[in-house]
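All protein chains but one are shown at their positions in the complex.
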Amino acid sequence: MAEKDYAEPAAHAAPAPGSAPKRRSRLRTAITANPLAFIGAAGVVIFVLLTLFGPLLAPYSYDQIIRGTDIGGETRRALTSRPPSADFLFGTDQRGRDIFSRMLWGARETIGLPLVATIISVIIGSSLGLFIGYVGGLVDDIISRILDSLISIPAMVLALVMISTIVPLLSASGSRLIAVLGPSNISLTTVIVLIYVPIISRIARSATLSVRDRGYIEEAKLRGEGTMHILFRQILPSVLPALVVEASLRLSYAIILVTSLGFLGLGVQPPSPEWGRMVLDARTQISEAPWELWYPVLGIAVLIISFNLMSDGIRRLLRNEE
Amino acid sequence: AGGSTEAEQSEPEEKILRIGLRKLTTIDPALGANDPEVMFNRLQYDYLVEILPDGTLEPSLATDWEISEDGLTYTFDLRSGVTFEDGSSFGAEDVVYTFERLVSEGSSIVGLMGQNEDGSATWTVEAVDDLTAVFRLEEPNADFLYGVASRFAMVLSSESEAVNEFGDGEDTYASFNGTGPFILEEYAVDQSARFRANENYWGGAPALDGIELVFFDDDQSQLDAFRSGALDFVIKVPDDLVPALEQVPNATVLTRATNTHPVVRVRTDEGSIGEDVRIRQAFKFATDRELINLDALDGAGTVANNDPIGPTYGELYSPQDNREHDPARARELIEAVLADGTGNGYVVEVDGEARIEIPFYVGDTFEYGLVAEFLQQQWRESNIYVELNVVPENVYYAEGDNNWLNTQLGMTAWGARPTPQEYLSVAYTEGAAFNESRWDNEELARLAREASRTAEIDARAALYDEISGIFLESGPVIIPYFRPVVAAHADRVDGIVLHSFPGRTDFTGVDLR
Amino acid sequence: MTRYILRRLLLLAVTLLVTSFLIFALTNLLPGDIARLVLGRDASPTAIENFEAKFGLDRPPLAQYVDWLGGFLTADWGRSFTAGNPPVRDLVLSRLSNSLRLAGLTLAIVIPLSLLLGVVAALREGSITDSTISVVSLSVVGLPEFVTGIVLINIFALWLGWLPATAYIAQDMSFLQWIRLLILPALTASLVLTGYITRMTRAGMLEELKKPYVRTATLKGIPYRRVVFAHALRNALLPTIAVIALSIGWLMGGLVVIENVFNFPGVGSLLVTAVTQKNLPVLQAISVLIVFFYASANLVADLLFALLNPRVRLS
Partner (left out) sequence: MTEPVISVEDLSIEYRIGREWLSAVESVDLRINPLQIHGLVGESGSGKSTVAMAMIHYLARNARISDGRIIFDDQDLRTVGDSAIREIWGNQISLVPQNTMDSLNPSLRISRQMTEVTRRHLGIGATEAHERAEDALRHVQIADPEQVLSRYPHQLSGGMVQRVMIAMALSTRPRLVVLDEPTTALDVTTQAVILDLLRDLIKEEEAAALYVSHDLGTVAQLCDYVTVLYAGEVMESAPVDELFAGPRHPYTAGLLACLPSSTGGSKARLTNIEGVAPSLGARSSACVFADRCPLATDTCRRSKPPLEDAGDGRLVRCWRWREIAAGEITPFETSQRTERAAGPSRSLVLSAHGMSKRFGEKRALDRLTGRRSPGVQALRDVSVEVNERSTFGLVGESGSGKTTLARSILALIEADKGELRLSDQPVSLELKHRDRETLRNLRTVFQNPDDSLNPYRTVGQTIGRTIHKLSLERRSRSAVRAQVEELLTAVGLTADYYDRRPAFLSGGEKQRVAIARAFAPNPALVIADEPTSSLDVSVQAVIINLLKDLRAAEGASYIVISHDLEVVSYLADNIAVMYLGEIVEQGAGEAVLRFPSHPYTEALLSAAPTPDPAARHHPIALRGEVPSPRNRPSGCPFHTRCPRKIGTVCETDVPPVRTGENGHEIRCHYPLAELKAIQDAGPPASGPSAADTPPDEEGDR
């Protein structure tokens, strides 16, 4: 290649022996080089904290209907669809629940669930991808073909088909565990995992293919290393950057999927305050009580944009590292 | 049916009433049980006997009927000169066809009219002559007329090869062949259905030129459309949308009390939570029905007294009530059950107190999810701790361990029925198809049987009063309120009388200003 | 090349077969009887038996699948479970034509727009124009369709009142009325897609501009626009074809949400209804159809790629 992407010096000559990377200044240059990514990352950190501790901050429970009768004689309806005020930061919804509290609680389903699902997918998907990429041959051929078939079903369609069967299936199973975790939570997680595992294993597989024949892998074979060592100690670290980029991208898609399904009324089931569902519930209030709609809409928008900015930043960062 | 009417449509003074409905599921008249399906069919078909909005019966295709002394023979005189849309004339054969078809298609109304275990009917219908149809019963049934008048019993043409099925090409709507006031012109599945007035309707041509049904996925977008003026009439507005509805300018909100009600029921069979009557009572004492009505419906419902026969049945309603909200009593009862060890594992001791701990499954109909949340909060004071599971209707009413028929503690939606007897026969007697609570009370069964044969109104009321007493004493159900049905129409619409089953609303007298 | 096309067609057929089976198998996982789900809780055993007999649900699943497949291939897609049991094919195809119009308009907006933006951003790499395009496309690219849709409705329908918020389609609408209805949904889809394709085009163009042959061309002394348009653009667009094909796949899924936001009577909203109503024949037909479109779009993209790329074409 004649012209390279010169992001850092020393493309040819190595730095003088003994020069260690200056972490702090690298961080600072990285921030100044891409401030948006750091705004995004900061947003993501805040959202993740909300997911973890939001319920602790919430003045009310997510399904607590604040009843007029509790406060003194008024009917419940008097406290429904109240505009934002000091008592109810984001106002109340049609049922008389505190929107602020609901959004704090809802971060779990909106962010936590996709996060868990993505992590599971990454673990399963990358192990599978690493394995078939490294082993190759017939195993790879067959598994790849199946994964390709799954990928050729658009995610939303696959999700809808699966949702329509898995939710009833799980609800009907009567298992205690499922009841506790919530059938729609489990099925959504399953759906996301089933959709993502093929995609992630494809990425992991092709990343694996690109390092499989590297000298250091062959060296490892030549000193008699086992498959597990090669997969997880030698290959995984090189595949990791690609996986991190993919995972951050996937996470934002997973959030989109969950909120979209919620918006279609097919996602996490009420009274759970998943934000997409909140949007659906608030849609008709757009003229009477616009805050009911705007807070969740805004929440989702800011959330997704933060994730996108961050994952774009990660991508650039890792590309530059190379 | 069918045919292009482009010219008509373009005229601005066309009087088309636009109605918003949920999307239709099965539109077979014998099976379509809900308002949208019934309304869709009611526009095209007629009943032998019509039930008026206030619940009284009125002749329709049958001009008159006669019940024999022994209550076993019902003779109907039929209206002459009525023709179906395809031109064939209406006669007794069509009545025979219609009712036999109810049986063969497995319409659920057959249960009320009299049905054997195997699904066959305990009655027969025959055409005595062209304009006389006779039903013969094996045993008296005081509610038989309500069966004949039921929402499923729309009269079909005996010449139909199919009913309400799409045909090919020109004949797309050929099997939508009724005698009703409107004629189906075009039906875009899940979008809209257009009807035009039947100029030759036996009851006189409707004032409207036509009706358009517009189908929606959810009540909210339906309300949206109503608000924007795209609809003239919406029915069954859910409770949380009522405030919004009331804000709509130039619209009138209609309300009618009905016998629609949520039933919180416990299972009573062996090993179940409600096997011990004291548990059933504890639930009743734990529930503040008035507050529930206030919180859930803003007081718009009618507070019920834990039995399914509500005030809409007039004289048959028994107002007795002796179960005030009394958490202390409830706690005592639960303590007692714990002491006796008859709680079947659902009564446990926590911090030295007896409490009930149990999952609570609720079908997400109307505002019932909300009701369940209130109940959950309320009950805690009485040491009843439930783990609430509000599940979608299609899950709650599907197969499964925790469906409406199997769960230990559940809340089920029951619609309004023309006659109270129906509740007893389908839900509260041993062996009834939908006896959710597995309640087996011989006295109640006897009284119910008796009532079904008793046509005389006072005697019947007395029986129902006794039944009500049994419900109070040992009934495994809490019925907090009867909910009204809410509808709204634009002010330019004239003459709409809301039916307690809105799907049966009569549009022949409706006009647009 | 012919061999290649045949191979790809065969592969397409296999994919469709596998996915149709997959979808069929998934839908057959439904617990309990579908009949009750469709007919409601009050349905009597007789009604349920009738229903099952009518739709062949009493037959073994594999036989059902074979029947269905046979029917599907011979243009008999079965009958809908609900609402008068209209033939699924009519139902779906009439909706499909609506969806295709929407998709068509969307692509007509997206493709030229995003290519233009992408190329401009690439040529002005690092400029304000470029960073504006990048930041905007980055933030818009990921927003869920319903968020974008609601914002647009609010601006254009409720606030400015220019366009209708929901799409009621009447039979005899004029072309202009149609377009009015389509604009907002198409705009929603376009926004999301444009962001994506713009970014990919920009990246492709940048990469292409870095290639040595661009230097060769420049050093021939030919004008810069010739270097860009006659040399770089064509190669830069090659990968974009695949990106566009992928987006068509996305569009298929995205339409599901968009159609619901706007109450637009397309296959997407029909699919959601079918899911809620457990209307299996419709569900299956639409899923397979969407997979078909998606796979075909990819196939067409690959063929186009091969056709435009002498490396592939001539091997």
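When the chains are written out, they are named A, B and C in that same order, and each has its own residue count from 1.
The working rule: a contact is a pair of C-beta atoms (placed from the backbone, for glycine too) under 8 Å apart; a residue touches a chain by one contact, two chains touch by 3 or more.
All of these numbers come straight from a predicted model, not from anything done at the bench.
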Of the chains on display, those the missing one touches are A, C
Contact with the hidden chain (one of A:S61, A:S127, A:T190 or A:S238): A:S238
For chain A, which residues touch the unseen chain? 1-3, 6-21, 29, 33, 137-138, 141-142, 145, 214-216, 218-219, 221-225, 234, 237-238
Over the whole complex, note the residues of chain C touching the chain we left out. 7, 10-11, 211-213, 215-224, 231, 234-235, 238, 308-311, 314
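Here is the rule we use: only the chains that are shown with their structure count from here on.
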Between B-C and A-B, the pair joined by more C-beta contacts: B-C
When the C-alpha atoms of chain A and chain C are each averaged to a single point, how far apart are the two points in Å? 23
Distance between the centres, which are taken as Cα means, of chain C and chain B, whole angstrom: 42
Indicate the residues of chain C shared as contacts by at least two other chains. 31-32, 37, 260, 272, 276, 278
For chain A, which residues are shared contacts with two or more other chains? 168, 172, 265, 283
Using the touch rule from the top, collect the residues of chain A that touch chain C in their complex. 1-3, 5, 36, 146, 148-150, 152-157, 160-166, 168-169, 172, 252-253, 256, 259-260, 263-266, 276, 279, 283, 286-287, 293, 297, 300-301, 304-305, 307-309, 312
Report the residues of chain C in contact with chain B in the complex, numbered from low to high. 31-33, 36-50, 80-87, 90-91, 94, 165-166, 168-169, 171-172, 260, 263, 265, 269-270, 272-273, 276-278
Complex contact set, residues of chain B against chain A: 217-218, 220-221, 223-224, 240-241, 243-244, 247, 291, 294-296, 298-299, 359, 364, 369-370, 373-374, 387, 389-392, 394-395, 398-403
